[in-house]
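The structure follows.
With one protein chain withheld, the remaining protein chains of the complex are depicted in position.
So, chain A:
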Amino acid sequence: AGGGGLLEKIRKWYYNLAGFNKLGLMRDDTLHEDDDVKEALKRLPEHLYNERVFRIKRALDLSLKHQILPKDQWVKYEEDRPYLEPYLKEVIRERQEREAWNKK
């Protein structure tokens, strides 16, 4: 339990150091858009997709003005949800299945 708590603390420290939460972004907003991510984005339900677009727009605006959000609006480590992860995992699994079949 002590070891697990330490790992969590390190992750939280690194999350805050990375700094994208100060622009109001979540981790999945910052993923590099390769083919798998693009396909997973197509499968996002509409409300999640709209929230993502809003966050990215807001972050672009802030970086244009060289500002960051006030501290109470930063995304907290606990609140950051990997919303794209299940869709992305499924896309990658399907691609691997296709490749496995095509190799046979």
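Miscellaneous remarks
Throughout what follows, a residue touches a chain if its C-beta (ideal position, glycine included) is under 8 Å from a C-beta of that chain, and two chains touch if they have at least 3 such contacts; residues count from 1.
The working rule: contacts and distances are computed from a predicted model.
Protein name for the hidden chain, per its UniProt entry and selected from "Lysine-specific demethylase 8", "Aminotransferase class I/classII large domain-containing protein", "DNA polymerase delta subunit 3" or "Cytochrome b-c1 complex subunit 2, mitochondrial": "Cytochrome b-c1 complex subunit 2, mitochondrial". Check A:Glu8, A:Asp61 or A:Glu94 against the missing chain and you find that the one touching it is A:Glu94.
In the complete complex, the hidden chain is touched by one of A:Lys12, A:Arg43, A:Lys57 or A:Lys89, namely A:Arg43. Although one chain is not drawn, its touching partners on chain A can still be listed: residues 42-43, 45, 94, 97-98, 101.
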